[in-house]
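What you see is the complex with one protein chain gone and the rest in place.
The first chain written gets the first letter, and so on, giving A, B and C; residue counts start at 1 in each chain.
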Amino acid sequence: MVKVGIAGGSGYGGAELLHILLRHPEAQIRWVSAERNAGKAVADVYPHLKGFLNLTFSSIQDLPGRDLDVLFLGLPHGQAMKLVPGLPAGLRVIDLSGDFRLADPQVFEEYYGFAPEATEIQKDFVYGLPEINRESIRSARRVANPGCFATATILALYPLYRAGWIKGPVFVDAKTGSSGAGNSPTAGTHHPRRTNSLFPYKPFRHQHLPEIRQALGGDEADRRNHLVFQTYSAPFVRGIFSSHYMEIETPKDSDEVRELYMKYYGRDRFIRWVGATPDVNFVRHSNFVDLGAACDGPYLVVWSALDNLQKGAAGQAIQNMNLMFGFPEETGLELAPVHP
Amino acid sequence: MVKVGIAGGSGYGGAELLHILLRHPEAQIRWVSAERNAGKAVADVYPHLKGFLNLTFSSIQDLPGRDLDVLFLGLPHGQAMKLVPGLPAGLRVIDLSGDFRLADPQVFEEYYGFAPEATEIQKDFVYGLPEINRESIRSARRVANPGCFATATILALYPLYRAGWIKGPVFVDAKTGSSGAGNSPTAGTHHPRRTNSLFPYKPFRHQHLPEIRQALGGDEADRRNHLVFQTYSAPFVRGIFSSHYMEIETPKDSDEVRELYMKYYGRDRFIRWVGATPDVNFVRHSNFVDLGAACDGPYLVVWSALDNLQKGAAGQAIQNMNLMFGFPEETGLELAPVHP
Amino acid sequence: MVKVGIAGGSGYGGAELLHILLRHPEAQIRWVSAERNAGKAVADVYPHLKGFLNLTFSSIQDLPGRDLDVLFLGLPHGQAMKLVPGLPAGLRVIDLSGDFRLADPQVFEEYYGFAPEATEIQKDFVYGLPEINRESIRSARRVANPGCFATATILALYPLYRAGWIKGPVFVDAKTGSSGAGNSPTAGTHHPRRTNSLFPYKPFRHQHLPEIRQALGGDEADRRNHLVFQTYSAPFVRGIFSSHYMEIETPKDSDEVRELYMKYYGRDRFIRWVGATPDVNFVRHSNFVDLGAACDGPYLVVWSALDNLQKGAAGQAIQNMNLMFGFPEETGLELAPVHP
Partner (left out) sequence: MVKVGIAGGSGYGGAELLHILLRHPEAQIRWVSAERNAGKAVADVYPHLKGFLNLTFSSIQDLPGRDLDVLFLGLPHGQAMKLVPGLPAGLRVIDLSGDFRLADPQVFEEYYGFAPEATEIQKDFVYGLPEINRESIRSARRVANPGCFATATILALYPLYRAGWIKGPVFVDAKTGSSGAGNSPTAGTHHPRRTNSLFPYKPFRHQHLPEIRQALGGDEADRRNHLVFQTYSAPFVRGIFSSHYMEIETPKDSDEVRELYMKYYGRDRFIRWVGATPDVNFVRHSNFVDLGAACDGPYLVVWSALDNLQKGAAGQAIQNMNLMFGFPEETGLELAPVHP
């Protein structure tokens, strides 16, 4: 049994990690911290977990000396970079924040608004998107778990960038549910305001943009096919739904598009090709990404739908853990999406 | 034109007052304060009002010397009682808080958690529920505007208490939309938590209970028919839907029930008898209260549905203003509910 | 492995059965019918199940000759009573409809609007509420699975009726989510109408009322403590939230109330006592019933919250199957509720 610790376990990502780990046959939750809730029972903070866990939230101060095989970090941006340098070398780390995703510290500072620390260990982190990076993850000791928007857009565009189909820029219209903002109430997640709304935020500057560019080929690829990335708040609770618009060099029909994606993802358990019928509603509470597309002559739209707390965060983190420890990739993640 | 001021205008009640006053033919908004937003344009705080108002939020400090005929108070509980004693005697006041609703200071302290001030002027305030108190309001200089739950329950029960139909206790199951909690984000109005939820709060102790008891006949009436009052948070944005259960002395059919209510409310513009089909959905953005009932032998349920920001707050406050200034009661409030 | 068939598998109850059975280690889905969708792949009707099932919906005509150990019936009211008499005696049956829940055919006709058939075999059916009926279910060959409202209210009131605490009538205010209406669109589940609404339906006459009365002690118990039962449509998707109001003979404090419930349900895996904090949000997608209560002198409210498609339908049906086949009761139902 893998001995698991979670630092920053009282956010939605932490709660989702707990939910998945409870049913994971090869892992055991041994320690979980939450600064504001230190000393409280997990089930008091998350009433849905009552009866499932006898854990109490610790403080991060209590981490040293814990007997753990892997530590998940669900901390706010900027904290993992302070914590990781002091961790034992043998402790595997899966960081759900943006701290170690970007190779270029200047780009980090531009998008996160502060200079990164511990930049010398960034190269120890493998970008944890199994569908494009599986072998590196298997041998990694430290993994930077991708952002939710990044997962949706990289998986939607990777085959197209690799195949060189695109002509000119790509425009991304990416909508997130309210749980993506975390469990601290804000003006944008206030129920009376969010329920009947749809609005853009962070125009062209969401912090997930640079990790998408990096994964799709960096500056060189972006010069060929510039990525224009716009995020929106939508009034559902769970999910990312991203639309990717572009012109392509040679018109394709829908079978050819599907074949391209099957070539890259045909053996990936968590990717489903759904043609013209993607919907965040059909991936909820699962680790699946539903991909689809429609063509109109040389114009193409590719859609991706995922659950932001599963494939967009905790589910993918467990998928990475499974790879790192040699378990079947889908262990603990076999559940079908729920509906209604 | 009545010169109107609003102290505490950046909450939902204040915004609703502004919305109604904008279309009121006899009133003019002259001053509006909001401490946290002082100096900001109203339309920057409330983007839906962009293009309708050139007002800037003042501080309450700027009130002295303003030329106003009536002042609406949309302040948090406990502030009106500090402010009102210093106001000019000639300035009419309509207070939307609970500060001056209760005649008994001990009851106030029990339910609000702190001792009231300015108790000597409480008797200057008329309880502003026009359907049961119209004549007193007409001549009042100061009005305590009822609570949203109180309006729903008093109007549902008043004819029954007056007619002496009820046998034993009355059980009230009262559900509120999320806007009832105001425009400050809280755990209970966080979109991911509220959207799929229904939960009780303040078991049997909501602060609107004593004003309901007072309006229905006080301790004596309550000894005959004890009111058991329970509030719930529901996942709609606007509305109060209250169900009132009881046994009655003599079984009645639905026509007899309707007739009783028509006797009391038959000429009230804002009360509609809707039999078995009340719904918060059909009173939204209007000052109407839809009342209905169903009978089963000696058992009776009476339902009331209203918009908590209109008849439950700002709409009723304007209705009171109309009475105080001799305008037709429905002035500025003539709009039909909206749907869908 | 138990060989499972489902007749009427394209409704929400059927889809939920499939979802649970997919992760059930002792059961295998062998056959599923759906008249309107006969010939279609299950995953085309339920896109969330794509990749999990290779089944095609059959017609009920194809049932004879199937090698099955248990048949779940998810058919509209009135169809199971036509089908069951012709089934092989050795085939276990779990009926999710109301056809075989009521012992008295006159009561059935009064509430369902048509005369029942096959009344001679009604006595073969055990009422499948494990928490009050576990031993009978273990040895049953045929089980009538309770209604969603019935499960919520019986579990909330059973200890009180048994203990004889209640004085006078009990008033039930029961709210259901939109999925309770099934997957056929109707006026009451039309999104523009349902989203901001709360409204009563079937005043005092919901068809689940007689099965509640029957389970709580029948006419004799009802004469002592008459049950007044009112249902509402609420704007969440999943869940039943029921409030039960009453006077009790002797005032109790909250510990005494909890102890009473613990006495009856202390060893029931799927019942959680949550005091003053029940919420449909914290039982979603699980088989749990959260029970709580509040007291005010001799007045008591008891709350129950459950997921109408799990403990209110398919989850409870699987719980019954587990008992009938000697599996641990929670097999396949171990998942914690999801949140957010």
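The rule is short, and it goes like this: a residue touches a chain if its C-beta (ideal position, glycine included) is under 8 Å from a C-beta of that chain, and two chains touch if they have at least 3 such contacts.
Note that the structure is predicted; figures quoted are calculated from it, not measured.
Undergrad: Write down which of A:237, A:291 or A:324 is the residue touching the left-out chain.
TA: Touches the omitted chain: A:237.
Undergrad: Can you say which of A:51, A:169 or A:217 touches the chain missing from this structure?
TA: A:169
Undergrad: May I ask which residue of B:15, B:68, B:126 or B:212 touches the chain that does not appear here?
TA: B:15
Undergrad: Which residue among B:66, B:138 or B:285 touches the omitted chain?
TA: That would be B:285, which touches the missing chain.
Undergrad: Determine and list the chain B residues touching the chain excluded from the picture.
TA: 12, 15, 19, 22-23, 46-52, 179, 183, 237-238, 272, 274, 277, 279, 281-286, 288, 334-340
Undergrad: In the whole complex, what residues of chain A lie against the chain that is missing from view?
TA: 168-169, 171, 173, 175, 192-193, 195-200, 203-204, 226, 228, 230, 232, 234-239, 241, 243, 245, 247, 276-281, 284, 294, 296, 299, 301, 303, 305, 339-340
Undergrad: Touching residues of chain C against the unshown chain: what are they?
TA: 12, 177-179, 183-187, 189-196, 235, 237-238
Simple rule for what comes next: only the chains that are shown with their structure count from here on.
Undergrad: Please compute the angle of the rotation superposing chain B on chain C (C-alpha atoms), rounded to a multiple of 5 degrees.
TA: About 180 degrees, rounded to the nearest 5.
Undergrad: If I average the Cα coordinates per chain and compare with the overall Cα mean, which chain comes out closest?
TA: Given all protein C-alpha atoms shown, the central chain works out to be C.
Undergrad: Which chain pair shows the largest tally of C-beta contacts?
TA: Looking across every pairing, the one with the most contacts is B-C.
Undergrad: Could you tell me the distance, in whole angstrom, between the mean C-alpha positions of chain A and chain B?
TA: A distance of 45 Å separates the two centres.
Undergrad: Hey, how far is the Cα centre of chain B from the one of chain C, in Å?
TA: 39
Undergrad: Calculate how many whole Å lie between the centre of chain A and the centre of chain C, each centre taken as the average of the chain's C-alpha atoms.
TA: For chain A versus chain C, the centre distance works out to 37 Å.
Undergrad: Can you list every residue of chain C that touches 2 or more other chains, as numbers and ranges?
TA: Chain C, residues with two or more chain partners: 195, 237-238, 277, 279, 281, 284, 339-340.
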